[in-house]
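I have placed the structure first, in the form of structure tokens, so that the comments after it can refer back to it.
Heads up, one of the protein chains got dropped from this complex, but the rest are sitting where they should.
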Amino acid sequence: MILDGKCPSGPIEKSWDKHRFDLKLVNPANKRKYKILVVGTGLAGGAAAATLGELGYNVEAFCYQDSARRAHSIAAQGGINAAKNYHNDGDSVFRLFYDTIKGGDFRAREGDVWRLAQVSNNIIDQCVAQGVPFAREYSGLLANRSFGGAQVSRTFYARGQTGQQLLLGAYQALSRQVKAGTVKVRPRTEMLDLVVVDGVARGITVRNLISGEIESHWGDAVILATGGYINVFYLSTNAMGCSVTAAWKACKKGAFMANPCYTQIHPTCIPQSGDHQSKLTLMSESLRNDGRCWVPKKAEDCEKPVNEIPEEARDYYLERKYPSFGNLAPRDIASRAAKEQCDDGRGVGPGKRGVYLDYQSAIERVGEDTIRERYGNLFDMYEKITDENAYKQPMRIYPAPHYAMGGLWVDYNCMSNIPGLFVLGEANFSVHGANRLGASALMQGLADGYFVIPYTIGGYLAGVKPGEVTDEHAAFAKSREDVKAQINKLMSINGKRSVSSFHRALGKIMWEDVGMARSKESLEDALKAIPALREEFWQNVKVTGSEGDLNNQLENAGRVADFLEFAEILATDALHREESCGGHFRVEHQTDDGEAMRDDEKFCYVAAWEYKGEGKAPELHKEPLKFENVKLAVRSYK
Amino acid sequence: MQMLQSSIGRKLVMAATGLCLVGFVIVHLLGNSSIFIGADGINAYAEHLHSLGPLVWVFRIVLLGLFGLHIFFGIQLTLENSAARPIDYVEKQNIRTSFGAETMIYTGLAILAFVVYHLLHFTMHVTNPEISVGVLPLDALGRNDVFTMVVLSFQKFFISAIYAGAMVALLLHLSHGIQSLFQTLGLLNGKTLPVMEKIGRAVAVVAFIGFVSIPVSILLGLIKV
Partner (left out) sequence: MDLTLYVWRQNGPDEKGKMEQYEAKNVSPDSSFLEMLDEVNEELIANGELPIEFDNDCREGICGTCGCVINGVPHGPQEKTTTCQLHMRQFNDGDTITLEPWRAGAFPVVKDLVVDRSALDKIIQAGGYTSAYTGEVGEANQTLIPKPDADYAMDAAECIGCGACVAACPNGSAMLFTCAKVAQMAVLPQGQVEAAERVKNMTEALLNAGFGNCTNHYECEAACPKGVSVKFIAKSNREYIKALGK
């Protein structure tokens, strides 16, 4: 099937304004009668729930955390982009649009990205009005910095915790609606099924994580804002509870999964210290502005203390391979280069999975005080975790899975192919193409939640009779039965291996074979190993405790079970995409100097996968990408 | 009165009354110090106070009111605070707080008991009627001989011990209370808080030394009839 993203036609500058006008409106008096379910309370979900509540809809918001304020958007450090052009340095909506399309390696839809760039300025206004304490200049004006190699200063930030402050802004707006009675928040509630009646999304089935009860909720529309799936790699920068479960359940009910192979691996993370490792900690990308990456030239030097490795025995591999860009090479390049060195046996630290990020020459050049001023908090964090003083010895870093560009397929209205099911933020695939630029994730989450969905959902609801199908419909009872059956199955296996050992094993397969550098062989290996592991899981997993109360093992078991299915579709997508673009790198498709080689002729489309059932190959649907406002070009870092 | 049900509102009452009571303690200390001048000093001071007539009663009633409010809300807030943690820790370490802060309710109640005793002793002459101004002869200038009464009282070790013990309670109470009341009144910030903590402790120590020096001087025979 050829999918239609339903982008408005005509000049792109007017596309969103025109579309907003064309959308039907819901009579204000009727809004109360419409019930909207929002799953996830991060930037996208929290902002959407607050705004829809404010508009007068009857909203219920669900999150697995114990409070809406804890969604993982909170962990974003760097900042949020907006095309304010406060610095008169040539920024504009068009430039932000262009940079995002190009950064995504020309694999995103033009219309969606334009809209994102257009509303980016409203986001900053909105957040300031909410009392978000953005950094300011002495003039009292908002401060900006350039971030992630952007040529303009368009990133707004609140110290090193911009995500936290933006999320708290959305959470507070949500809290205001809770007080006003328009939104009900249900924390510690995990969505375990999407209820679809006659092809239309009508509700969800959830597990109350405290009581273990399985409940159904009906809604005239369902919004998934459930984040990304990068925990499929087990070790990632995501929170422990981040999962693909909600999106995957929707997928199993007919929603298409788009571009799952677009995964972002962030180059500057603290390496694994041992088998006990449960997550990886990201350190701001800005560290590479002054640090030099190197590994020993000879593998036998790797165990030696740093000061015993003379200058001439060090391989500054980024400077060697990319003489003009050096240590500032983009995320995907830098990550892959680090992996190559370690694969070559020249990694450092525990398990030889790390490279040095050295500040010695920067300290000699500008002094330790200046370095402390620039990166003090990061050096402190590094010391807290590793017990090493990075002023005295080089840091050790290693890439870590960080963000999922792929996600559920949505049209221009953020609605999936299932009518009534909307998907926002990282959970959808829409704006980042094959690679996300720094400070763009926060922008997307809030754009979708504050400024897109309030319009587009109205256009949908205007054509729907409120409360047409409620949880009395037989499909809800069936959904509850299915969810209970899966839980009972998990509880009854009583095998030998713990849930987390399966997750680790899956992560290992994904990291080795479907990680930063993928080949036909590795992907085919993964496609054999994943079903085998899944089979073992369903034979041999051990879930302790009971289903009738708080049981973290059971929660994780369900999430890992979904990852074990989803991983296969990710690998399938990676295998089918015979090109390298953005976060997807196929070793067969690279230029002589190791750069990604796109194939615009064959692969300039969105790959949306339809789940066909256990053991059956998923069906590929394509949405061709048209570029009318930017020219397809090769990204170059030379 | 919404304020008197609110958390900060009641704390403000505690702080305001506490501030007045600290003022009273300081004035009282200055008055008491006149004993070091001898009989002339303190007897003249006592005579002066009595000559104020109805004002003394106004003062006493106001003081009683302040004291009453301070005690009432102190007890009420403490009960609420202990109810806020129905199940206690098996192990709990405090890092920043002080012994004075942890024992406010006990030192406060001890001070209350002491004030009752103090009034019974020196004002109403119930506890040791044999050494009260009514029994003792007037001094040379025909005034109540407060000086002799105090000296004879404090020569009894037991009475001195009660007073000294009460002053330990006052020391602890003020060592936390003074800085705490300024914080509650919103007069402190990040820089002035540590300074005020020191000032508070210093005032508490000065008050303690000042008050205790009287029975100690008498016991040591530095002041005698």
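We just call them A and B in the order they show up, numbering each chain from 1.
Definition applied: contacts are C-beta pairs under 8 Å (C-beta built on N, C-alpha and C of every residue); 3 or more make two chains touch, one makes a residue touch a chain.
No experiment lies behind these values; they were computed from the predicted model shown.
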Absent-chain contact - pick from A:4, A:17, A:89 or A:137: A:137
Contact with the hidden chain (one of A:165, A:205, A:284 or A:522): A:165
Per the touch definition above, residue among A:176, A:252 or A:508 touching the missing chain: A:176
Hidden partner chain, residues of chain A it touches: 47, 50-51, 54, 65-72, 74-75, 84, 86, 124-131, 133-142, 158-159, 161, 164-165, 168, 171-173, 175-176, 178-179, 185, 187, 210, 237, 239-241, 273-274, 276-279, 281-282, 350, 384-387, 450-451, 454, 498, 500-501, 542, 544-545, 549-553
Absent chain, residues of chain B that touch it: 2-3, 6-12, 77, 80-97, 101-102, 104, 176, 179-180, 183-190, 193
